[in-house]
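Left out: one protein chain. Kept in place: all the others.
Showing subunit A:
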Amino acid sequence: MLASNLPWLLLHSRNRQSPFPGLGHSGSGSTLLGYIGIDTIIEQMRKKTMKAGFDFNIMIVGHSGLGKSTLVNTLFKSQVSRWSSGWGGEHKIPKTVEIKAVSHVIEEGGVKMKLTVIDTPGFGDQINNENCWDPISKYINEQYEKFLKEEVNIARKKRIPDTRVHCCLYFISPTGHSLRQLDIEFMKHLSRVVNIIPVIAKSDTMTPDEKNEFKHRVRKELETHGIEYYPQNEFDDDMEDKNENDKIREAMPFAVVGSDKEFQVNGKRVLGRKTAWGVVEVENPNHCEFALLRDFLIRSHLQDLKEVTHNIHYETYRARRLNDNGGLHPISANNTQESNL
């Protein structure tokens, strides 16, 4: 990974097991004769992170009616989607794809997270959906551009605000047959630019057998078209990572159900959907894979998503830009610049 070449301080705050891979993995480590206290660096890092907080930007893409907003609300257990932040208007389908970003600061256990949910209403809803991924692609590149400009500045800010899209949840319609043409086109165009996590929406439509068959077929189709979804094969660090990621890749795309209403089931209050023939429990692994998605997205791979975005996707963009322009001129403090940017 390119990260091992950059100084550690430039990268965003995150918790890494071994900050100096070169030193940490050397075969001949000198044995310590007493306790020094190097391992307290982890604690120091943790404190710093908690104070600074961190940002996470998630984009949700899929045509209307797939339960995107509900799922995001369920994921972060709060009303973070566009509909809930005072959007009282009718759910009109816009004529072109719009990009709407809504930010919230949520806190848990002393750790603050600035979560930005980027919604894409109008995607795939028109009769003619040619190039409806263009606005999305433009938005993602704009965020990279913003970050690049800040990075190249002479007088840089201590903490560059990170608006880059760390993760894109792509919602697949549960037809039960196969991927639609639009799905394949979108993922082909964007899997090299952003981390795409495909998700099967409204999976309470399908019986368990149909679900398995559908997942199998979707995975095969993604493979046939060479679409690398997150976690990508090529970025696995070591065997441990690879095993873990392999297991996850086998289970993807996750078939999820979202809900922000609670019901009583067997004396417990659970999040779910109440139908005439039963209650679909969102967090029950037998009913749907929401818990898997949540654990994967938030509890284990949140930091990794940010890292891959910064180290791989952003670096690819940066390299391309630098090559195209033959060099960047740094922007002066008062912004009167005439760089090739």
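Operating definition for what follows: contacts are C-beta pairs under 8 Å (C-beta built on N, C-alpha and C of every residue); 3 or more make two chains touch, one makes a residue touch a chain; residues count from 1.
Everything below uses one rule, namely that contacts and distances are computed from a predicted model.
Colleague: Hey, which one's the missing chain according to UniProt: "Septin", "NEDD8-activating enzyme E1 catalytic subunit", "Exosome component 5" or "AP complex subunit sigma"?
Modeller: Missing chain, per its UniProt entry: "Septin".
Colleague: Out of A:D119, A:D162 or A:D204, which residue would touch the omitted chain in the full complex?
Modeller: A:D204
Colleague: Given the contact definition stated above, which residue among A:R164, A:K215 or A:R273 touches the chain not shown here?
Modeller: A:R273
Colleague: Write down which of A:K51, A:R156 or A:H177 is the residue touching the left-out chain.
Modeller: A:H177
Colleague: Consider the whole complex, including the chain that is not shown, and state which of A:E107, A:E130, A:D238 or A:D324 touches that chain.
Modeller: Of all options in A:E107, A:E130, A:D238 or A:D324, contact with the hidden chain holds for A:E130.
Colleague: Contact with the hidden chain only, please: which subunit A residues?
Modeller: Output for subunit A: 63-67, 91, 93, 125-130, 173-178, 180-182, 185, 202, 204-205, 207-208, 273-281, 284, 286-287.
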